[in-house]
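Note that this complex is displayed minus one protein chain, with the remaining chains in position.
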Amino acid sequence: MKHKGLQVVIPGRRKGARSLMLGNPVIAASGTFGFGREYGDYLDLNQLGGIAVKGLTPEPREGNPIPRIVETPMGMLNSIGLQNPGLEGFIKEEMPFLRTYETAVIANISGNTVAEFTAMATRLESIPGIHGLEVNVSCPNIHRGGEVFATNPEMVRTITEEVVNVTTLPVIVKLSPNVTDIGLIAQSAEAGGADAVSLINTVLGMAIDIKTRQPVLKRVMGGLSGPAVKPIALRQVWQVYQVVKIPIIGMGGIMTAEDALEFLMAGAAAVSVGTGNFVNPTACIDVAVGINSYMEKHGLRRVSELTGVAHEQ
Amino acid sequence: MKHKGLQVVIPGRRKGARSLMLGNPVIAASGTFGFGREYGDYLDLNQLGGIAVKGLTPEPREGNPIPRIVETPMGMLNSIGLQNPGLEGFIKEEMPFLRTYETAVIANISGNTVAEFTAMATRLESIPGIHGLEVNVSCPNIHRGGEVFATNPEMVRTITEEVVNVTTLPVIVKLSPNVTDIGLIAQSAEAGGADAVSLINTVLGMAIDIKTRQPVLKRVMGGLSGPAVKPIALRQVWQVYQVVKIPIIGMGGIMTAEDALEFLMAGAAAVSVGTGNFVNPTACIDVAVGINSYMEKHGLRRVSELTGVAHEQ
Amino acid sequence: MKREYTGNIIYQEQLLEDCYRMVLKTDADLLQQALPGQFVHLRINPLGGPLLRRPFSIHSIDQEQGTLSLLYAVVGQGTRIMAADLPGKTVTLLGPLGTGFPHLPPSTGEVVLVGGGLGTAPLLHTASWLQTAGRKTRVILGFPSQDRAMLASDFTQTGATVHMTTEDGSEGYHGYPTLLLHEVLAREFVQAVFACGPHAMLENVAKVCGEAGIDAWISMEEKMACGIGACLGCVVRIRDEMGSHYEKACMDGPVFKASEVIFNEA
Partner (left out) sequence: MKREYTGNIIYQEQLLEDCYRMVLKTDADLLQQALPGQFVHLRINPLGGPLLRRPFSIHSIDQEQGTLSLLYAVVGQGTRIMAADLPGKTVTLLGPLGTGFPHLPPSTGEVVLVGGGLGTAPLLHTASWLQTAGRKTRVILGFPSQDRAMLASDFTQTGATVHMTTEDGSEGYHGYPTLLLHEVLAREFVQAVFACGPHAMLENVAKVCGEAGIDAWISMEEKMACGIGACLGCVVRIRDEMGSHYEKACMDGPVFKASEVIFNEA
């Protein structure tokens, strides 16, 4: 689903920075779409707004022990633990395939240190076919890193600054919902030079197996996603929209075009579908098609006409 | 459902303080059970572990404009805005009825200032039939107060200290889930002298009506409750159990005895059922009966044998 | 003690593209208590979602068959599931809930029922009730157009005088039901008006009846969680001597005296 009116541009803010061009406002969320290959059997990857690939780390990671997923009421907990082939594995094994498509590829990167983030950003700078970086300061499923960064405004600002410094790619900072004041963290990303923020990553949660009387997940806590978190995600998009000027990529529980429209109206410039893909493998396209129908029905010519309208009284 | 093995005692920690005796570990959650009257038609109020009454303020409050509730996937948002008859109205109109039951009555109090909290605590000290105070520092639905207190460890400590100072009633501090580190807030309550903490209050959320392109709730944000939040609530009970010694009253999405058992195993000494009452008016008793069956089946003699077992490897 | 009942779907009838009548076999207790204007609070899918119960007016009662019927429009998740439900499925019910239409003092005047669209739902049971009580009953039904008009024969069967109105004049009286109500009030000896329908119509009923000096009661639809007065989700602003206060649609209503309802809040 692509045409001019559906396009979303996330402009590079710094001198010399590239902009992120999305064919439509729907991006497949990181970690829920693999490297595109699997869903390529169910839909035309060229019809997506963008693909945020599985979170990458400098070295390959095996991920966490099983069980890695638990269903919860209208949601799921995951504790995948960033299983991924490592940055070089990704470049070698996945990029040749992804490059054959026109769709924007967003590399989602996770580091344990600021240096790891900048090293990955530096390496990706020159890789053809990468259209943007999503800096994941908020993965709850690895030991160090993740949460610690995302809850600390200074750290978020520092990481953003350092990454922005070494790349001309548009930089999206992915925020954690597990904070008292997400606006503050978003402002730090903005101040650090981020071109956009994406939110929400998963909400920290857990489940207990009353038979074994132990946490279901080996790592005890996992990340909650899916429709259950939608009201939280929408609220945080709303809050962030009130305090930053950079575009917001909104996500959390989007299953349908109606859900996506709520996020756009709350302030998102674009949206991501994560868990929704597991339930409906064509969810990303269905959502884009639905947004398109809504726009046609209401005589809207650009997606941006919807962004933040719910803030106007 | 009451017998010795089901009893839960929350000891008063200060000199001269009373203890809270619950006939079973299931308390009807504040704001979801009115003042008991309505549910009295569906169940025997004497069979409850306790009743936390609708949040009270010094003066009567009309509450927020409608719509006040929105359903969300396996959850609901509310923006009641503490509609209540005021402390005196409660004492005059509701206590005579509640006093006819043996069940522990917990007065849930909300103030805009520390002085309002202490004034209410002082007044309730001498009211026969009140068995405990639940200090609601976390209501998201009133303008000032609420969130501001609950996210600030010093404020929570101060309010707790001041309330504890003026009452011999057991004091439960009710915590907000909308914080980066709930353990820290729980520790502040403990340090301030709280006899117990209860969690979680509702999670801040919102919904947008895509027809009107406006937030559904007049006050924009509301409090999310119900099964959707259960994984978050369980996680926070787990986290708080790791850092405080005082008992925890766990709640958030409990619909069945199995849900309640998860909370007990995560560290709760007792639980509350909130939204579950709306779906099943006998939920509180059904949950207590189910806990009892589980205990019998597994040869447990006291509820406390379950509290926190999931932390033992 | 009140309790939850089970309802077994025995039949569904599609009246319009998005409007169904569901017949539920349920407990005699519930059926015997049900007064006109009361509602049941339905747990549509006890094994899955949606979470909350859904309120539906009692549309009709058949004591002999032991059934209750609901008339509903498909508007969202819950009613979509209902429309797909097959005979044999079980739902659960709380009810009868709320305060329905009032028992009127004896009078030779007629009772006029005004129903707009799906708002007609509770009026069928009400009409039967009034007929049983020997009251002269007139029913004014309002629909957008002929292809969305329904239920005239059901009402006629109760013995009531029935007027169909459509906004486009494609069937019956041409115009809003409240316009016809206005004429009726001018012409007939009317004791009271009972109405149910969209807020705008109810506001008009209040106005027309107020002007004519006729007592009117209207049934208000508000979002409900508990349905029994505990959550304070469903309030309606009611005029009083001091100004106004909130009442609960689920308990103090859904039927309120039209002259007391403050509409711009609702």
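A, B and C are the chain letters, set down in written order, and residue numbers restart from 1 in every chain.
Convention: contacts are C-beta pairs under 8 Å (C-beta built on N, C-alpha and C of every residue); 3 or more make two chains touch, one makes a residue touch a chain.
All values derive from a computational prediction rather than experimental measurement.
Enquirer: Which listed residue (C:Thr6, C:Gln77 or C:Ser244) would be found touching the missing chain in the intact complex?
Expert: Within the whole complex, the residue contacting the unshown chain is C:Gln77.
Enquirer: Any idea which of A:Ala52, A:Ile80 or A:Ala186 touches the chain not displayed?
Expert: Hidden-chain contact among the options goes to A:Ile80.
Enquirer: With the full complex in mind, choose from A:Ala115, A:Val243 or A:Val279 the residue touching the hidden chain.
Expert: Residue touching the chain left out of view: A:Val279.
Enquirer: Could I get the residues of chain A that touch the absent chain, sorted low to high?
Expert: So the residues of chain A touching the unseen chain are 31-34, 37-39, 41-44, 54, 62-63, 65-71, 73-76, 78, 80, 83, 226-227, 275, 277-282.
Enquirer: In the complete complex, which positions of chain C touch the hidden chain?
Expert: Touching the missing chain: residues 45, 47-50, 77, 80-81, 84, 86, 88-89.
Criterion: only the chains that are shown with their structure count from here on.
Enquirer: Which chain's mean C-alpha position is nearest the mean C-alpha position of the whole protein set?
Expert: Centroid comparison flags B as closest.
Enquirer: At what distance in angstrom does the C-alpha mean of chain B lie from that of chain A?
Expert: 35
Enquirer: Approximately how many whole Å separate the CA-defined centres of chain A and chain C?
Expert: Taking the average C-alpha coordinate of chain A and of chain C, the gap between them is 47 Å.
Enquirer: Two or more other chains in contact with one residue: find those residues in chain C.
Expert: Within chain C, residues 49 contact more than one other chain.
Enquirer: For chain B, jot down the residues that touch at least 2 other chains.
Expert: If we look for residues of chain B contacting two or more partner chains, we find 73-75, 226-227.
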